[in-house]
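A single protein chain has been omitted; all remaining protein chains appear in their positions.
By written order: A and B. Residues from 1 in each chain.
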Amino acid sequence: MSGNGKNRTESKERIGVYVCHCGSNIAGVVDVEDVAQWAARELADRGVVIARDYKFMCSSLGQELIEKDIKEKNLTRVVVAACSPHLHENTFRTACNRGGLNPYLCELVSIREQVSWVHTDKAAATLKSKAVLSGGVERVIHHEPLEPLHVPIQSASLVVGGGIAGIQSALELADAGYHVYMVEREPSIGGHMAQFDKTFPTLDCSACILTPRMVSVGSHPNITLLTWSEVTKVDGYVGNFEVTIRQKPRYVNTELCTGCGICQEKCPKKVIDEIYEAGLGYRKAIYTPFPQAVPKYPVIDPDNCIYFERGTCKACEKFCPTEAIDFNQEDEYITINVGNIILATGYDLFDPRRVTQYGYGRLANVFTSLEFERLTNAAGPTNGEVVLRDGITKPSAVGIIHCVGSRDRNFNNYCSVICCMQGLKFAHLVHERTGATAYNFYIDMRTAYKAYDEFYQRVLEEGTLFVRGKVAEVTDAARLPGEEGKLIIQVEDTLAGKQRRIPVDMVILSAALEPRHDADEVAKLFGISCSADGWFIEKHPKLDPVATMTEGVFIAGCVQGPKDIPSSVSQGAAASARVLGRIQQGEIALEPIRASVIEEKCSGCRICNDLCPFSAIIYHDDRMVTEINAALCQGCGTCIAACPAGAITGTGFSNEQVLSQIEGLLMLNLAPPVEILDA
Amino acid sequence: MTAEALVSETKAPVINPNPNLRFLEEVSSRTAGVSRLEMCIQCGTCGGSCPSAADMDHTPRMLFAMIRAGFREEALRSNTPWICVSCYHCVVRCPQEVHITDVMYTLKSMAIAEKLYKETTAPDFSQTFVDMVENYGRSYEFGLATRHYLKHYPLRLPSMAPMGLGLLTKKRMEITPRRIERIEQLKAILARAKELELLS
Partner (left out) sequence: MSRYLFYPGCSMESSAIAYHESLMAILGPLDLNLEEIEDWNCCGATEYLGINLIPAYALISRNLALAAGQINGHNNNTVVASCSACYLNLAKADHYMKERPVLGEKVNLALAAGGLKYQPGALEIRHLLDVIINDIGLETVQTKVVKPLKGLRVAPYLGCMVPRPDYNKHWSDHEHPNELDRLLKALGAEVIDFPLKTHCCGGHMPQISPSTAFELIRRLIQAADEYHADVMVTVCPMCQMNLDAYQGETNRHFHTNYHMPVLFFTQLMGLAFGLEPRKLGFGKELVDARKAMSRIGVEVPQDEMQPRKARRKKEGLPMPSMPGEEAE
């Protein structure tokens, strides 16, 4: 379109313009009355029949202005100049709907985030507001009435991850009467919570409060438990996901296995258990990770099994009373149909070998938090005895170091939330089990939630010694008398103002929580994103922490960020509530702002296929054209920009709409057109 | 003590070209690189790592707390920067990536400029070293050592004699200084450099 306004489309619409003051947020910088009057005057021949300004358009009174005008002035289009659409687009669309106008014939342009909040020159800001408003008017002329897409919701759901958050989600959904598939990568559910001994601040035995839930999951009629399994493919969209799951071979026939455990006794191959025992204990090549495992069926680890290595042994098969061992099992793939997915895959522990000054891996008696949990656990490698790495000696002094790998630009910037409480819990356990002197080394003491600070008080009473200082190094190089044979913690006691060398026998590192090592791939599989740190991104960090930008996929627990058990449980329940809401409605209304391919123009070049962040693009081999799945498409516009043939257009952001908006922004739609130079 | 009271108590003139600049900002802008001094969370890793902390008036962390509080004279009088051995242990461990060692260099130069350092021979040693380099383009250990010990530790010279003789006889110390060829070029560069300041 040329820039003289002569060739612009005739507008037959009746447009209502509303300019918001937003208190002084907009009106403090932009002359809003002037903008409204200008619109009434200059844009009259573009269809503007009424232009108002009002203090708070989003208030009920503001909305009623729109509703009234639609009815009384027969408005066919509405433009609101106010805050960002992220906030009130829905408010004004709903108001239009109440007034009897299709909600998608309403356009909200931002003169706050894009004008009054970023400029200080009032004259320029006012002029820019007029331009932005003018763009909105031009665009809305080309809007079409749209209806949301209605998609049916399958009532079954998928929960990925069998830790406490996943367990909570699954039970809520199953108890409500809907079917749940739970997929867990390890042979048993339980997650990290199954490794702990006690939980803060109540000092509940972790297994005692977890295992009843695990049993419920294992025996629930509405839950299909798929352990030793992984999701390999996700197709479809909200309400109708098609998920392919790979069940790894257990080499044990679960129909015949009674869980008696003889195979594990007889297996001659001992392996260090890196996962459940955190590398501190052993298991056999055929194993259940812990006695209360759900399900009870063991698995064979083919990488360490003598039969798979050399073809001999088969002791398990020989001794199994029910002939349940089956070395011929293979991967099995099943496909399920679910309406919603909840991801609760948890965290990995930071590897403290990266902090070489703490000596983990070099110095025998430096332990990680998970290793210490296994030490204190009655079912652990030392039957609950807190001993040094020689397996025998009890420590007489223990140093607990906070913030290992957290709050550190060299490793992870964030705070891992639970380490302070965990450190206090360890101090308590050290006192209880060994009577040793416990030192806690911290930067800040973060004990925020219910009964947490009271727990700190309790640990203070018990006589734990606190040193405020981030430990500089742990060394075995003795320098002063009394340091021989000890681990020396060198730290500045910042409150006393001096560097101290404190000899201890054992050091425990409260290591950071990190996203799972394959978080990126898992996120991609489900069509969601990870933040820079690697945690899954929630829809809104304040107001929507369990939903994601992908409809139908929810997140719960540490996968969204480090948190304690109550918070994980809350999120698990919250995610289920969201899913239940959807299931109850039976169908879901999706935003009709989508991209679609004009088939005649598509040459089948497939440039757009790999660009879609939501995996919404399908290619039809037979017809050699691309199609966009409207249910998955989120209307981001990437494919539209990439298509070299211009064969993709968007409902709600067609080429016409976008180009007209640009014309309006450049104020080329006015008669005579205004040249905007030296602003 | 307030900063204002400190200033009036000071005998030496307080050289702060921009009175609106806080002490913290002044130190930060005079430091090479981006110092990130304002990012310090007072965790104490630096004080814990420092091999010579026992001999310091204030641990590095405490010194930074003083800088942020604006205790200008007290900070510049501290012997801490002079005991810093530039081992960079603190720098690589600092969770906030503060350029600690370079801040120490800045404090040294500010303390020298305002003559606020306590009895330490370090500034004089450094100045002697620098004088040699500015004259010859190379360091001159024999000249440096003799001048330094004669001036400050004459009584230690006899006990240093065996070591000095050992170095001399093994030809590990040269009696006459080496010189670079284009010493005039170096002098011109340094003269110009002294006119410039790194205050943004």
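The rule we apply is simple: a contact is a pair of C-beta atoms (placed from the backbone, for glycine too) under 8 Å apart; a residue touches a chain by one contact, two chains touch by 3 or more.
These numbers were taken from a predicted model, which means no experiment stands behind them.
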Sole contact to the chain not displayed, among A:Tyr54, A:Phe290, A:Tyr360 or A:Phe426: A:Tyr360
Residue, one of B:Phe23, B:Phe64 or B:Trp82, that touches the chain absent here: B:Trp82
Where the missing chain touches chain A, by residue: 272, 279-282, 353, 356-357, 360-362, 364, 381-382, 388-392, 473, 475-477, 479, 485
Residues in chain B touching the chain absent from view: 30-34, 51-52, 54-55, 81-83, 85-89, 91-93, 102, 104-106, 108-109, 112, 120-123, 125-127, 129-130, 133, 137-139, 141, 145, 148, 159-160, 162-163, 166-167, 170-174, 178, 180-182, 185-186, 188-194, 196-198, 200
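Operating definition for what follows: only the chains that are shown with their structure count from here on.
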Chain A residues touching chain B - in the complex, by the definition given at the top: 357, 403, 407-410, 443, 468-473, 490-494, 497-499
Partner chain A, residues of chain B touching it in the complex: 41-50, 53-54, 58-59, 61-62, 89, 92-93, 95-97
